[in-house]
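Take this structure first; my questions come after.
Certain chains of the assembly are absent from this excerpt, and the rest are unmoved.
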Amino acid sequence: MRLPVPLSGVVPPLCTPLDAAGEVDTRSLARLVEHVLAAGASAVFTLGTSGEAAFLSDAQRHTALAAVVEAVQGRVPVLAGAIDMTTARVLDRARAAAALGADAVVATAPFYAATHPAETADHFRRLCKGAGVPVIGYDIPSAVHSKLGAATVLALAEDGTLAGLKDSSGDLGALRRLLVALRRRGLDRFAVLTGSELAVDAALLAGAHGVVPGLGNVDPAGYVRLYEHTRAGRWTEAAAEQDRLAALFDLVDAGDPGEMSGASSALGGFKAALHALGVIACPATAAPMRPLPDSAVREVRRVLAESGLA
Amino acid sequence: MRLPVPLSGVVPPLCTPLDAAGEVDTRSLARLVEHVLAAGASAVFTLGTSGEAAFLSDAQRHTALAAVVEAVQGRVPVLAGAIDMTTARVLDRARAAAALGADAVVATAPFYAATHPAETADHFRRLCKGAGVPVIGYDIPSAVHSKLGAATVLALAEDGTLAGLKDSSGDLGALRRLLVALRRRGLDRFAVLTGSELAVDAALLAGAHGVVPGLGNVDPAGYVRLYEHTRAGRWTEAAAEQDRLAALFDLVDAGDPGEMSGASSALGGFKAALHALGVIACPATAAPMRPLPDSAVREVRRVLAESGLA
């Protein structure tokens, strides 16, 4: 289906449920799709950072994307991450995603090798030309170790290379300046989506169009309520909902940082919560992430209960 | 005077005007104090990063602080930066500031040497014991290369070591979680001030008490309007004012990054604007910062005019 112009609303970056053997559990994935669509998600984003894209083989990525496309049944647009190091590799991923039915692909700046802004712009222009579907830029410095500069994004918005931006930089000041600059140039068709879980009210107040929160796997209804409050100008209610979700976000810290990476704790926390809520059958994350110990799973359940979710 | 509990409102981090010889221009500094007090500042913060504290000798710092105390005449609290590398040195600065009449001191985590969180907490506890005035923590990872963790700040708020926090980390998500945690603990007396110029509406929506914006030297009235809008629940108007201020913030980019540091461009931009507005007599910044070339000064004036300030 065609991507709305601009894309807006709550777009959960879907977790990829795995079974105990580490393979994609497509049934749980279909349930997760229903979980977020029933809550009012306006689109879904699969194979992003929350979807463990970096950890899945190409075959597993294809399985997951095909399952999402089938589960969604055209009810909302399906965005697919095309996470790879540089242009030729991302193009292979993007074309595969388009062939499987993705309505748009989401791609980062090159990583592994450091890249000059002119090279990053060229990278996105080649993706746009070759992908066959709209391309959304993914600004995630914590993973790719460079920030998409405002000048680059504005140029790629202006010439139509990018249909939008998923901003996971955490830099709300830079996002504010970008939004002001986009409006000054009349670039209303360019979708700005925040990847934050914690500053969604703020980003929407600044003019962002939507939100792609990893925590939206666990509590999509909360993010939809938050979004609706902001559309109706109920900023105090929006902030209160955001506060509740900020407390719920504590579940990403259940893992001990002396024992596992932040990714293991956060993605493990999301999955433990989805498992506790009965959405997915198994809370496993992909190797080499560490599983959450029982004490951490209990902490996740405590946080869920405290936020009124279980 | 006693610090309000909690400190709130607009607290400009005063620039330190210099003359052509590089010495502190106390007359211009007094005019700058009037400029921000007339606009409704609730306190002033001298010898912070915007005040070029890192560039001033101890003698110059004393001159500047004494001039501010004299100009303020007790109308609002005077906060003074005690910017130095580690505990013993910061204590010397803090005691000198208290002796000169500062109502509170603002101090960072140790820098130059990397520090463990337990050491950072000990640092602040020693400052609290020895400074003689309230201590406000200054979270500025871009300068000190560590972030004040939420657990550390909460502990120092709970035991009364810190009277508040100036958050210049730019990490609104972390700020949100801190604010939620402070409220849960009933720590209403602890002041949270954002150092952002660009996400002030957002920080206040999240529950921050005030704002310490470098750009508030140039347009204190704009920040006071923004603050007042938020206190009255006029979030749309607040966001519009913030958008205008975000456009005005373009003046920090007038310098060419190939020719000078970001500090030279930003602090030079603030001072060129204050000079253009007739507040200060000379736009010089301290060595070894580069002066803005004429073309950049014209750009600053263009941005000012576009924002309706000159």
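Labels for the chains are A and B, by order of writing; each one numbers its residues from 1.
Everything below uses one rule, namely that a residue touches a chain if its C-beta (ideal position, glycine included) is under 8 Å from a C-beta of that chain, and two chains touch if they have at least 3 such contacts.
Predicted model, so just to flag it, every value in this text is computed and none were measured.
Of the identical protein chains in this complex, 2 are displayed in place, while the full assembly in this structure file contains 4 copies of the same sequence.
As a working rule, only the chains that are shown with their structure count from here on.
Taking only C-alpha atoms, you rotate chain A by 180 degrees to land it on chain B; that is to the nearest 5.
Note on chain placement: the centre of chain A and the centre of chain B lie 34 Å apart, centres being C-alpha means. In the complex of the two chains, the chain B residues touching chain A come out as 170-174, 176-177, 180, 184, 196-199, 201-203, 205-207, 233, 235-236, 239, 242-243, 246-247, 249-250.
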